[in-house]
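So, chain A:
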Amino acid sequence: MKHLSKLMGASLLLIALSIPQSAIYAGPSLKVLGWGAKSGPLKSFGVNSEAALRSAVAEINSAGGVRMGDGSMAPMEVIGYEDSACKKDEAIAILRKTASTTDAIVGMGTTCSGVCQAMFGVLQKKVEDTSDSGVQMPILADTCIRPGLAKISEWSFRNVPNEITMYDELFKWLRTAYPNVKTFTGGSETDQGHSFITYTAIIVQMAVKHGFEWVGPAVPALGPKVKQGMKELQAAAKSQHWLMGDTNYTVQARKIKKQNADMILVASHPFSACGFMKEMKRQRIKPKLLVGLTSSASQETLNGCMSAAEGIIIPTGFAPITPEAKKANSIVSKAGGFLDLHSSAAWENAYLVKRAVERAAIMGRPDTLQQDRRNFRNALASISSQKGLIGPLTRDGSTGEAEKPYVYVQVVNGKWKVIHDPNS
Partner candidate 1 sequence: MDFYLNLINTIGIHTMLGLSAYLLLQTGQLSLAQAGFFAVGSYTAAILTVIFQWNIFPAVLAAMFLAGFLAFLVGFPALRVKGLTLVVATIAFSEFVRMFFYNLKWRVTRNGEEIGPDGTMGFAEIRYFSDNGWSNLEVTFFLWTFVIIVMGIVWWSDNSRSGAVLRAVGEDELAASSVGINLTVIKVSAMTAGGFIAGLAGGLYAHQVTSLDHHSFTVLLGTFAIAYPILGGLSNVFGTLVAVIFIQGLLVEGLRFLGDWRMILFGLLIVLAMNFKPLGLFDKHTIGIIKKVIRV
Partner candidate 2 sequence: MLKIKSISKHFGGVKALNGLDLEVGEGDIFGVIGPNGSGKSTLINVICGIYRPTKGDVTFHGQTLSGKPTHQRLKTGIARTFQNIRLFPNLTVWQNLWVARNSVEDIKTESSFYRWFGKSIIVKKEIEEMLEFSNLENRADELASSLAFGEQRRLELARAVATKPRLLLLDEPAAGMNKDEIRDLDSRIRSLQLQGITIILIEHVMELVMGVTDRIAVLNFGSKIAEGNPQEIQKNEAVQEAYLGYSEDD
């Protein structure tokens, strides 16, 4: 029994310990709690987002904090940044923990679109729907980029670029910037929902829309509208895709080489994107243009295959082009993170929270917690535009889909370089 009781005791104790102690700070403060993948292959996402969020909050506090409902200024406080390990069960557990055992006003997470899908699922779908017993906790996400997640719950908010407009504009620009590029083909990783859907439903269609010619396996129905010919494309191009954990890309590369296109799309996370691009290099496939997936516009790609990725063009929601962005970038890298498409969103989210709080007149008292969360949600929902790091963030109230500025970056001499800013 000794061992057993010890075990039980320990486990309960630890569970208790693991609940963020929010009473340590004197005086009222505005509490937020974040989570993301801090273990497993996607660790870097969580680490970067945490660094960004914490340093942004520090910035806000050094500038005086946030104005509460009673007019007083209170510091903003990140009462924890949990590890959801890119696992559904864990993310849901953290969400429920945050909602029921902490007085955080908003949850900020999480990594992995599939996990967001599950997490948003346990939220209340419609705010006014009292028959719905879903969790009532506002969530402000920075990395749940997969299309269509916004509609799952009115309590969920995402500060992510809209990939439809992103790629639409990108190919429009490429059309003019590279007039000699006519044909295109590409590949993706089929076991990663975000990569595969974005590729087959958006990227290819947008390329077709702007007059690039698909020279992959024949897909008559393809483009130019979003999702047009998606299923046909998925069926036709089966053998030029790969899986995230793959180790051998010879067949895919050879197929794509045979198609001999001017432009090749590599819609995949760095893990496999690097493998594939290395194989391209090996088989001496030299397209005039190489276009990648937003998620690959990150440090990982450079770690993984700097030389093979040389010249790849990717639209991204962040680049240190504005003074704010430069400042944020340096602060975050001091805090031990990289500011990229996703983590920059975490930074911006801190300011988004500040704005919503000041709009919603949050009391920040334990007894007002539920009301505060509801008000906060409504305020957040009512914010249709907000100043981001590299330009205005806008949100369409009806669909809940966000729009944010983006730039086109390219790997030049082993560094990400901004080659075009559509807003300038």
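To be clear about the criterion, contacts are C-beta pairs under 8 Å (C-beta built on N, C-alpha and C of every residue); 3 or more make two chains touch, one makes a residue touch a chain; residues count from 1.
A word on the picks: all candidates are chains of the complex that A comes from, given by their letters.
In this text the structure is predicted, and so the values were computed from the model without any measurement.
This complex places chain A in touch with one candidate out of 1 or 2, and it is 1. Those residues of chain A lying in contact with candidate 1 across their complex are 1-4, 7-8, 10-15, 17-18, 38-40, 43, 81-83, 85, 88-90, 92-94, 96-97, 99-101, 114, 117-118, 121-122, 124-125, 131-135, 146, 151-152, 190-193, 196-197.
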